[in-house]
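Read the structure below first, then the notes.
Coming up: chain A.
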Amino acid sequence: MTVLTSTTALAQAPSILDVGDGVVLPILLKVALVLGLFFVVPLVGGYLEHKVMGRMQNRRGPVEAGPFGSLQLVADGIKFIQKEDIIPRAADKPMFALAPGLALVPALLVFLVIPLGPGVFAVDLELGLFYALAITSISVLGILLGGWASANKFSLIGGLRAGAQLIAYELPLIITAITVAVMAGTLSLVGIVEAQANFTLPGLEGFNLWFVFPQIVGFAIFFVAAMAELSRPPFDMPIGDSELVFGYMTEYTGIKFAMFLLTEYAGMITMSALMVVLFLGGWQILPGVATPGCEGAAGIMSCDPIGIAISVLVTLAKIMGLVFLMVWARVAYPRLREDQLQRISWLVLVPLSLANLAFVTILTVVL
Partner candidate 1 sequence: MSDVLARRDRALSPEETEELLRDRLGDGLQRTVLEYGVFTVWVEQDAWVQAATLCRDEPLLAYDMFDNLFGIDAREEGFDVVAVLYSTSTGNRIALRTRCAGGRDEPTCPSITDIYRGADWMERETWDMFGVDFPGHPQIGPRILTVENFEGWPLRKDFHLASRAAKPWPGVKEPAELDEDGNVIERVPHIGDAPGPYDLDKAMAEQAQAMNPRPELDGPEDDDDADDEPAEVEAGPDDDPTVSGAEKAEARRKAQAEARAKKAAERAGGDGDEGAAQLDQDVYDQLIAEGKSERIARSKAKAAYIKAQRAKEGDA
Partner candidate 2 sequence: MSDLETTERVLPSNAPGEDVAFEILGDGDFPTAEMSLSIGPAHPATHGVFRIVLDLDGERVRGARPVIGYMHRGFEKLAEYRDYRQIAALTNRHDWLSGFCNELGVAIAVESMLELEVPDRAQWIRMLMAEWNRILNHLMFIGSYALELGAITPMFYAFREREDIQHLMESATGGRLHFTYNQPGGVKIDLPKGFLKRSAEISKVTRERFDDYVDLVLGNEIFQGRTVGVGPLPQDVALSLGITGPTLHATGIAEDSRVTEPYLKYGDIDVEVPLGENGDAFDRFYVLLHRIRASLDIIDQIHDHMPAGPVNSKLPKMVKAPEGAIYVRTENPLGQLGYWLESDGGRTPWRFKMRTPSFSNVQAIPYLMQGALLPDAISILGSVFFVVGDIDR
């Protein structure tokens, strides 16, 4: 494995946004990148969800707002900022106002470390994976807080369910991520991508593989756990509309509700991006196939501008592919029951992921 040189104490690979000698310009560029990612990609994901759901349900989805209905979510956003902001009289007002922000900011912060292409990231932390998983878990605090502060029984039950769900699914999620880290030998997300570019199985030398092939079980566990953590259907008990109206979001209106909604879509994108990085080879087109513009000696780690553009598109396409899978699950499945969900986690996913970790660790040590 190539040894990467650190530029700072924490960051490893340099970002292409580190231009010039100044401090201000790179920071501004990075903020722009993160905010751009945060506001645009979830909208694309949401539009994809609308359209895919429509097609799978024998209808067309939105068509009137903008070309092919592409501005539907923009219209939603414009609408939400005009709505009246209602805080229930019995609500715990500071907490009620704080909750959406508490849910939203972590979702925003995760975008800091997600690599979209060679050098296209805000920062490459040595503990990137740890950081990403730790930060995503904070969102649920906002949800719990919102559920409690709303002074609504449906919200309360929804918030508690969300908490229970997080505890149950954080464990398999993290164990699977550790398994990948063991295989890659690093916690840096860029490092994991690079490790996949050079990964081969013993006996199949010269035949490059992504981690999804040896780790198909791990990928499945991570996918299920990610959906549960995002409370996407079929694990949407915290907002199950037929039981809890809108769960923890029941009392939220206008911009605060929009923040929760954006958190959900951003969560879909960040979780998909993590899966792309951990299992699907990051910005590589296919295993063992060089991206056009990245034919240099350093492989995927240094590309010309065309190569970078292609790499970013490849990453986004993979993310959208995973979003598509999540939407598909939403269309196809009814909701699970809370106890069934817990049972799946503790009796199936946790033992399975532990066994997987043990297996991979032993193999890594032995080989």
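Here is how the candidates were picked: all candidates are chains of the complex that A comes from, given by their letters.
Basically, a contact is a pair of C-beta atoms (placed from the backbone, for glycine too) under 8 Å apart; a residue touches a chain by one contact, two chains touch by 3 or more; residues count from 1.
Remember, predicted model here, so these are calculated numbers, not experimental data.
Enquirer: Here chain A stands alone, and the other chains of its complex are listed as 1 or 2; which of them touches it?
Expert: Selected candidate, touching chain A: 2.
Enquirer: Considering only the defined contacts, which chain A positions touch candidate 2 in the complex?
Expert: Its residues touching candidate 2 are 53, 56-59, 90, 92, 148-157, 233-234, 236-237, 240-243, 245, 330-340.
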